[in-house]
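I have a structure I would like to understand better, so I am pasting it below and will then ask my questions one at a time.
Below is a slice of the complex: some chains, not all, each in place.
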Amino acid sequence: MSKKPENHREDVAGRANVEDTPELLAYYNELDAMDAGALWTVANKIEPWEPKSTSIPVIWRYAGLREHVLRSVDLVTPEKAGRRVVYFNNPGRTDVAAAVGWLYSGLQVMNPGETASAHRHSATAVRFIIEGSGAYTVVDGHKMNLGANDFVLTPNGTWHEHGVAADGTPCIWQDGLDIPLMNALEANFYEVHPELQQAVGYEVDDMTKTWGNPGLLPSGDEWQKPYSPMYKYEWAPTYEALSRYASTTDGSPFDGVMMEYVNPVDGGSVTKTLGASMQMLRPGEHTKAHRHTGSYLYHVTKGSGHSIINGQRFDWKEHDIFCVPSWAWHEHANASDREDACLFCLNDLPVMRSLGIYREQAFGENGGHQPSSDALTSRKDK
Amino acid sequence: MSKKPENHREDVAGRANVEDTPELLAYYNELDAMDAGALWTVANKIEPWEPKSTSIPVIWRYAGLREHVLRSVDLVTPEKAGRRVVYFNNPGRTDVAAAVGWLYSGLQVMNPGETASAHRHSATAVRFIIEGSGAYTVVDGHKMNLGANDFVLTPNGTWHEHGVAADGTPCIWQDGLDIPLMNALEANFYEVHPELQQAVGYEVDDMTKTWGNPGLLPSGDEWQKPYSPMYKYEWAPTYEALSRYASTTDGSPFDGVMMEYVNPVDGGSVTKTLGASMQMLRPGEHTKAHRHTGSYLYHVTKGSGHSIINGQRFDWKEHDIFCVPSWAWHEHANASDREDACLFCLNDLPVMRSLGIYREQAFGENGGHQPSSDALTSRKDK
């Protein structure tokens, strides 16, 4: 064995602190030859005191990316590209095509009259519409017409395809998937639809009309699948709900007025791996800082402001996308004293909850606010 | 022992069929003296082939009852009466003050400026508003303003009180409770609020605004109680939901377009014992007959039509109330070819489901329709 063996020592009671000796190094070599190692050389590394994410906070500015996304229409055909998507590469996670943690995301564009081929996979996908008219998605035979800020599900195992009506305009939306997680868990399957296109078997938007009603469910219709049947969550009723809730709640000190998109059948997360929320920062609101496990990808839905993430300030406006890695301190501020600002957030909270590993901590000092530099210092703006 | 002992014989293999003999009669007397009996004398009675409800189908006509309800305002004070309620007595269940099965129901009236004293009980209550303005209910400190056809919960154990604002009008609503069931199960407790009136601790209608939103729940607010936090289900969004659903479903052959009021936190029934639904009979719709276990009390919310229950026809119009006993055949017809009709239904389905005893059967003959007499033959109209 030529490579220098690792040894992560800490001088703390209960932690490994073994000095390398010739005898031990020889021993390590013997173990290595047996596909084994000495735990005390790596214990402090693999059992850290607290999580330190390999992802870094990043903001992707829609203003700059938009033209690149649109250029892809000229550069590649949908037939050859499959999908024309500019995806986000977190500088700390380039090995897995992730925007943050185990979340993949990108901006997809489609021209009027185009359709993508139908397929399905173990990865769960969501879509958040940015601009354009005429976009639609078909999920297991249910077609949905999509407008700006609509949130759409294509859960694990569902046949899905997208398109833009011939009389529409070029449409751009954000895709979010748990592809990196499914690959990491070695459970990702992919299948192309045998007929490349699926038949629409129901009224358009039937699932939202059937399942998206306040305090009412269709009688006798037992939905057994492990994800929400309400495939589309439209923006107008979402904003109205947020406004209604805002009129009667103090909100959270860390998140303002925040609602979670849920499966109406059981009140749980929309899928087993991806969750999502929409939050409103009221005029002038600046939340306190906290941190928690899980990976979070924000999409600025309305208004402008800034977030401070691990002490670094990120200014944002409509359709900018930024991430908060696991266990990173973060707080949000609305720039306006008159208008509310809204943040959509895609996350892996369902995984954190299912596995019992969600943990949260408030920032205790400085009145709950991180000290931060005034100027925007994000890597993208250097 | 002087009373003649029972003996329910059936000449069917596997059923009891023992003839009384002097020796056996003497034996029965001996058992009786020991607080015991011979099963074969009663087995066929206590193990019937199928349920036969002791309740009978009844319709209570609002037109006739309304004046009696209003008269109670002059006859008794709220202080002395507690509540001014005319309750429904099913002729087959007068021993337990039940409208059908184990469901209590009645019509309550309250004048402007009146308030009832706060109390709580193991019985779960719901309210369905009929007429008047200014009515309100307070449940565990949450105040709700009520309008026509709103549906309100005061679940098991919650402090509750009702009133009508001083600038309102006389208000009438239908109460529904599981009082008979709670008494039968010997689990009914009653408590008067120590201060006779409870403080309102929240914004008016906060619970509906917080929990009554389509596909969205407040983030981080974990509701653990065994009933819906959405105490009030308003009529306007309910009718809108029904209309949306109607636009995309074929409906049920037995119930038309039917939705169940649910607990948004888990998609289950609104309380552990009382459930409720609202159904729309589309213009010209006449459903097929079926029967199921459980007791059902309908309130005609909109339109007119008739129902056939165990072969007997009941014509109904707005605010009439009628019942369908357990395992009774029933079908519904909208009288109009132009307008929809809506039926609210209070039931004990949550009990049937929790105990695993819900059962359903379609009427197989005659195209799914019961043979019935043309004329209205209800007991109340003889």
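To keep things simple, chains are lettered A and B as they appear, and every chain counts its residues starting from 1.
The criterion applied here is as follows: a residue touches a chain if its C-beta (ideal position, glycine included) is under 8 Å from a C-beta of that chain, and two chains touch if they have at least 3 such contacts.
The shown structure was predicted, so the numbers you read here are calculated from the model rather than taken from an experiment.
In this structure file the homo-oligomer totals 4 copies of one chain sequence, with 2 depicted.
Operating definition for what follows: only the chains that are shown with their structure count from here on.
Each chain gets a centre from the mean of its Cα atoms; for subunit A and subunit B, those two points are 45 Å apart.
Of all residues in subunit A, only 202-203, 205-206, 209-220, 228, 230, 233, 237-238, 240-242, 244-245, 247-249, 252, 255, 258-267, 277-279 touch subunit B in the complex they form.
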